[in-house]
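Below is one structure, written out as structure tokens; comments come after it.
Left out: one protein chain. Kept in place: all the others.
Right, chain A next:
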Amino acid sequence: MTERPAWTADEALEQLYAAHWRQLVRLSVLLVRDVGTAEEVVQDAFVAVHARWSRLREPDKALAYLRQAVVNRSRSTLRHRTVVARHAAATRAADAPDPTPDTDRREAVLDAMRALPDRQREVLALRYYLDLSEADIADTLGISRGAVKSHASRGAAALRTLLQEDL
């Protein structure tokens, strides 16, 4: 059934939030690493999708827009964060919780993702975390399918190498 309820922007926001908030924050964590930053990024993306609802009108298009907004905003956050990175590095060491094997493993994965070039990291997250098709990844990132393929294979190889060194 292809029921398309004529949602208002407010209703669409509530529905999209209920269905996708967690997953999109987790996607952003794969890109920016820090949970608080990821929440900010995704919150901004939801505000943006609300503003564009009259042009999107369909939940599928809205979700595609949200994904794109999360990826783009995550990328620009990383760039902006270099400004304050030195300060943050000084405080982070003291705040870190006691490590366990599980948190160690997860941290190692997030560290390895951060070490990849932007496009490789984004392609891996969209492909292996969101399980998007090559075509959807190409649309989300505004690159060709061929570029998606090459970023995916180089990224996967690099991530495997980094993780084998670490784990």
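The definition used in the following text is that a contact is a pair of C-beta atoms (placed from the backbone, for glycine too) under 8 Å apart; a residue touches a chain by one contact, two chains touch by 3 or more; residues count from 1.
In this section, contacts and distances are computed from a predicted model.
Undergrad: Can you tell which of "YciI family protein", "GerMN domain-containing protein", "Dihydroorotate dehydrogenase B (NAD(+)), electron transfer subunit" or "RNA polymerase sigma factor" UniProt lists for the chain that's not drawn?
TA: "GerMN domain-containing protein"
Undergrad: Mind pulling the chain A residues that touch the left-out chain?
TA: 9-10, 13-14, 17, 21-22, 25-27, 29-30, 35, 38-40, 42-44, 46-48, 50-51, 69, 72-73, 75-77, 79-80, 82-84, 105-106, 109-110, 113, 124-125, 128-129, 131, 156, 159-160, 163
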